[in-house]
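Complex shown without one protein chain; remaining protein chains in place.
The block that comes next holds chain A.
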């Protein structure tokens, strides 16, 4: 017969809390860098300069058609062969950001394509500087249009951070792996982290609904 024994696992709750915070920070960092890469990538894909289009296009295709795990292995184990030696955390953040960036490129491109050219011309005609036009007329409405896709991408990035545990980064899955090695209650350790991930997913979904109303308040004018 088998029975559950959670006490040894739950006694290590401070480690789970630490790892949970670490997972959230790691996801947020990757998402932020991914957004920067993605927005730049989207403009490159839409630019009139052919090489920029080709580079951004192949970047997206390569990242989206290879496993994330193999990308981590190339960055962490492969790059030292050509003299680029990264520590685990840098390699983890770099691979997560490049991974996020490829998907966000496609999302951001869809957003930018919703902006009518007349909007930009009108903004310029009204005397808005190129920077202000970019910020208020292109970027903000474009991001507002694809906000739901961006939030589900954040959740996917958060779930993908579990994979960087393979290069010994102490996030939730890595910590669960360490704990199961100490308590010998493997199933319990992973059930606990699964519950934590589920809680984080639910919490972020709720948080993003609130964010939507504050960041993109203009969507709700008159409603």
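The rule is short, and it goes like this: a contact is a pair of C-beta atoms (placed from the backbone, for glycine too) under 8 Å apart; a residue touches a chain by one contact, two chains touch by 3 or more; residues count from 1.
Everything below uses one rule, namely that contacts and distances are computed from a predicted model.
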item: Record-based protein name (UniProt) of the chain missing from this complex, from "Putative spermidine/putrescine transport system permease protein", "FAD-dependent oxidoreductase", "LuxR family two component transcriptional regulator" or "Amino acid ABC transporter membrane protein 2 (PAAT family)"; value: "Amino acid ABC transporter membrane protein 2 (PAAT family)"
item: Contact residue for the chain not shown (choose from A:16, A:43, A:103 or A:147); value: A:103
item: Which of A:11, A:36, A:62 or A:182 contacts the chain that the document leaves out; value: A:62
item: Candidate in contact with the missing chain, chosen from A:19, A:100, A:163 or A:179; value: A:163
item: Chain not shown, touching residues in chain A; value: 2, 61-62, 64-71, 73-74, 77-82, 103, 149, 152-153, 155-156, 159-163, 165-166, 173, 176-177, 180, 186-187, 190-191, 193-194, 197-198, 201-202
